[in-house]
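Missing here: one protein chain of the complex. Every other protein chain is in place.
We just call them A and B in the order they show up, numbering each chain from 1.
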Amino acid sequence: MSVKQHRRLLVPVAAAAVMGLALAGCTGDIAAQTAEDTDCAAYTDYGTFEGSPEVTIGGTIQDDEADRLVKSWADFQACTGITVNYTGTKEFEAQIAVLAEGGSAPDIGIIPQPGLFNKLADAGFLKAAPAAVEANVDEWWSADWKGYGTAADGTFYAAPLMASVKGYVWYSPSEFKEKGYEIPTSLDEMMDLTAQIASDGTVPWCAGVGSGDATGWPGTDWVEDYVLRQAGAETYDKWVTHEIPFNDPAIVTAFNSVGDILKNPEYVNAGLGDVSSIISTEFGDAGLPVLDGTCALHHQASFYEGFWKNADGSDATVAPDGDVYAFLLPPAESGGEQAVTGGGELVSAFAESDEITAVLSYLSSDTWANNRVALKGVISANTGLDASLASSDILKQSVEILQDPNTVFRFDGSDLMPGAVGTDSFWKGIVSWLSGDDTQKVVDTIESSWPKS
Amino acid sequence: MTTADLLGKIIQVVAALAAFSLVIGLVLFLIDKAPKRGRDYWQLAFFLLPALILLAVGLIYPAFRTSLLAFSNSSGEWVGGENFVWMFTQPAALITLGNTVIWVVVVPILSTAIGLAYALFIDKSRGEKYFKALVFMPMAISFVGAGIIWRFVYDYKSGDSAQIGLLNQILVWFGAEPVQWLQTSPINTFLLIVVMIWIQTGFAMVICSAAIKGVPTEQIEAAQLDGTNPWQRFTNVTLPGIRGSLVVVITTISIATLKVFDIVRTMTAGNFDTSVIANEMYTQAFRAGEQGRGAALAIVLFLLVLPIVIYNVRVLRQQREIR
C-alpha cells in the first residue's frame, strides 16, 4: 500500500476518533463521597476497609432504578471504604450461567427469579450465605422468603432483596363511583361485576400479553393467580414443582376460569379489538383504555403504576380518588385467606471475601430496605421496613400485604418452573390458547415439554 | 469517565495496533529469511498459523464440546439420543424444519438477485455512493432498530382505530379490513423473510458491486465493439467474471439465514408457526437452560449446511482445474 492510501485510511479513523473525543468531552470527573460528610453511625457493624477494595455486582436492574440502587449504598461505601461497582443489563439472566461457568461472574449477583437461582445453586456456582446474612434473613424475613433462597440440598445461599405484588386489578375510581360499582370480595363477585359492566354497555376488560420475545407472560400471571386462589397454596406448590402434572384438573379449572373472561368476546378486549387482539397488544399499552373510560378493568402487577400516562404524555394520578387505582384480585370465597403471587430478587455471591460479606449483610439488613424504599419506586418484604416510606398508595398497600403474617405469599409460578416451561412453553401455550386452542390441548402440550430428570 | 480513563483506552488501542503490526511484520520478515530447505513449508506455516491457532482454540474445540453436550441433559448426565428424539417428537417440529428450509431457499436467492440487479443498475451512475448507502442502511441498523422499523409496517390495530402499521393502512385506504399480519400463518413466515431480505440485500449489493468493478473494462469494451446488447454483455462477460463472488454471496447469506434467530425472536417469538431451528436453539440453550437440547439443534443446523458445503467444494475443484 502506498503512503497516500495509508493517509486515506487514517482520515475516517481520525474523524471517528475526533467525534468520540468530542463526545467524551462532555464527560466529567465526579468527586467521590467521603466518610467525613456522612453519618456513619448505622454502618459501624460492617467495619472499615483499607485500600478501597472493590466488589462487583451484576443484575437486570438498569437505568433510573439502577441509579437508585447505586444511591442506596452510597453512604455504605463512604463509611466502609468498599467500592461497589454495579452493572445492569437485560441480558443478565441469559448470560450469568455462561459467565459463571467461564469463571468471570461478578462477585455478587442480583438474581431476578428463583428458577435461575436454583439452577445456579445446583450447578455449584454460588457460595453459601455468610452467617451474618443468614442471621439477618432469620430476623427480618418470613420463612417462605428464606425458603426461596435455599437450594434443594438445604443450604441457604441467597437473601431476598426487593419484592413486588402481582395480581392487582386496575380500575377507574371515578367510574366506579359514578356507576355505583363495588370492589368485589370474591372471584364470583368479580364475575358478577364483569357481567354488570358488560350489560351497562362497556366491554369490561382490556388485556395484552405482547412483550416481544417474552410474549405470553402476562397471561401466565392470570393463570397463576387463579391456581393459587382456587386450588390453594398446597396445590400451587405441587404444580410448580411438578408433583402434579401441568394438565392436572385443578390447572384446567384455573385456565377455564380465566378463559371465562379473556376468551369471552363480550368481556374483552375493550377499545383494542377482539379476543385475538390480546396477543398483539403490548402489555404496556393494554391498560391505557382504562384512563379514557373505554375499558373498566385491567389485570397487572403493582409495577404497572409507572405505566399510566395520559394521551398528552403526562403521568396519570394513581390514588384511591385519582384517575386510576387498583384492588387485589379477590380470594375465591368472600373472606377467604389473602393469597398473593409476586416476584422479587435474590442476592447471592459467586466469590468469598470479607468485603463481599459486608456488602451482602448490608443488603439483607433493614437499614438497606429502608434506605432503598425511601428512594422511591420499589418495596421490600423485609419486615423491618417502615411502610410509610413507600412512595405511593399502591406500594404502601403492597408493603402491608407483604408484612401481614396472615398473607400467603407465593412466588410467580413461571419463575419457579424449569426454564423450558416457565420461560418458553407456558408463554407459548398462553398464546396458542388465546388464539383459539382449547385448554386441554394447551396444558397437554406444556406438560409434554417439562424436562425429564 | 475521567481523562485518565480515556488516556488508558487510547493507550490500549494504540499499543494493541502497534503490537499487532510488529508481530505481523516479524512474521513476514521471518518468511523472507526462512531457511532455503523446505522454505515453501515455512512460508506456508507463517501465513496460515495465526488463523489456524485462533480457529482451533475459539471454534473447533468449542464445536467439538457442543457435539458432546447434545447427548446429555441439563444437569450434564448422559442421555444418549433423547434430545434428538425430543426434537423430532415435539408437535411443531415439522413446521419448524419446513420453515427453516423455506427461509434458506428464499432469502439467498431473492437478496442476491435484487442486490446484483441494483449493483448493476447503479454502476457508474451519478451519486452511486448515495444510492448504495440507501440499500446498505438496513444492514447498518441494529436488530433492535430493525424490530421497531418493521413494527411500523406490520402493526395491527382493530378496524375502527387509527393504524400505525403501514401495510394495514394501505389496506384501509383501499377499503379493506386490516389484517393481523404476524399472527396469520403462513403469510407471517414470508413477512419475516422480507425483513431478512431487506437486511441481506445490502450485503449482496456491496460484494457484487466490488466484483463488478473487478471485471476488466477492456472485456466489456470489446464486447461493446462487437455490437452486443447490455443483456448479452451481462451474461457473456460480467456474469462469468463475477461468478465466484456470486457463489460466495449466496453461500454466505444461506449460512447467515440458517443462523438468524433475532428476527423471529423479536417479532413473533416463534409463535403462530413461524419458528425456525436457530430460534429453537437459542430458546432452549439460553432461555430454558437446556444446553443439551440446544446443542442437538445446533448439530441439525450443521447437517443442513452440508449441501452448501458440498456445492462449494465442487466449485472450488472446478476453479483449481481451470487454473
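Heads up, the rule we're going with is that a residue touches a chain if its C-beta (ideal position, glycine included) is under 8 Å from a C-beta of that chain, and two chains touch if they have at least 3 such contacts.
Rule of thumb we're sticking to: contacts and distances are computed from a predicted model.
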- Query: The complex has one chain missing from view, so what does its UniProt entry call it, picking from "Anti-sigma factor", "YciI family protein", "YeeE/YedE family protein" or "Carbohydrate ABC transporter permease"?
  - Reply: "Carbohydrate ABC transporter permease"
- Query: The complex has one chain that is not drawn here; which of the drawn chains does it touch?
  - Reply: A, B
- Message: Among B:79, B:107 or B:223, exactly one should touch the missing chain; which is it?
- Response: B:223
- List the residues of chain B that touch the chain left out of this view. 1, 4-13, 16-17, 20, 24, 28-29, 31-32, 40-41, 43-44, 47-48, 50-52, 54-55, 57-63, 65-66, 114, 117-118, 120-122, 125, 129, 131-145, 148-150, 152-153, 162-166, 169, 198, 201, 203, 206-207, 209-211, 213-214, 216-219, 222-223, 226-232, 235-236, 239-240, 244-245, 247-248, 251-252, 255, 258-259, 278, 281-282, 285-286, 294-295, 298, 301-302, 305, 309, 312-313, 316-317, 319-320, 323
- Task: Pick out the residues on chain A that sit against the missing chain.
- Result: 1, 8, 11-13, 15-17, 19-21, 23-28, 30, 56, 58, 60-67, 69-71, 85-91, 95, 98-99, 101-104, 106, 211-212, 284-285, 303, 306-307, 309, 311-313
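Note that in this section only the chains that are shown with their structure count from here on.
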- Quick one: which bits of chain B touch chain A in the complex? Just the residue numbers, please. 1-3, 6, 73-75, 77, 82, 90-91, 147, 156-159, 161, 180, 182-183, 265-266, 268-272, 283-284, 286-290, 293
- Task: Enumerate the contact residues on chain A facing chain B in the complex.
- Result: 21, 24, 27, 29, 94, 97, 116, 119, 122, 212-216, 271-274, 276-277, 279-280, 418-421, 423-424, 427-428, 431-432, 435, 445, 448-449, 451-453
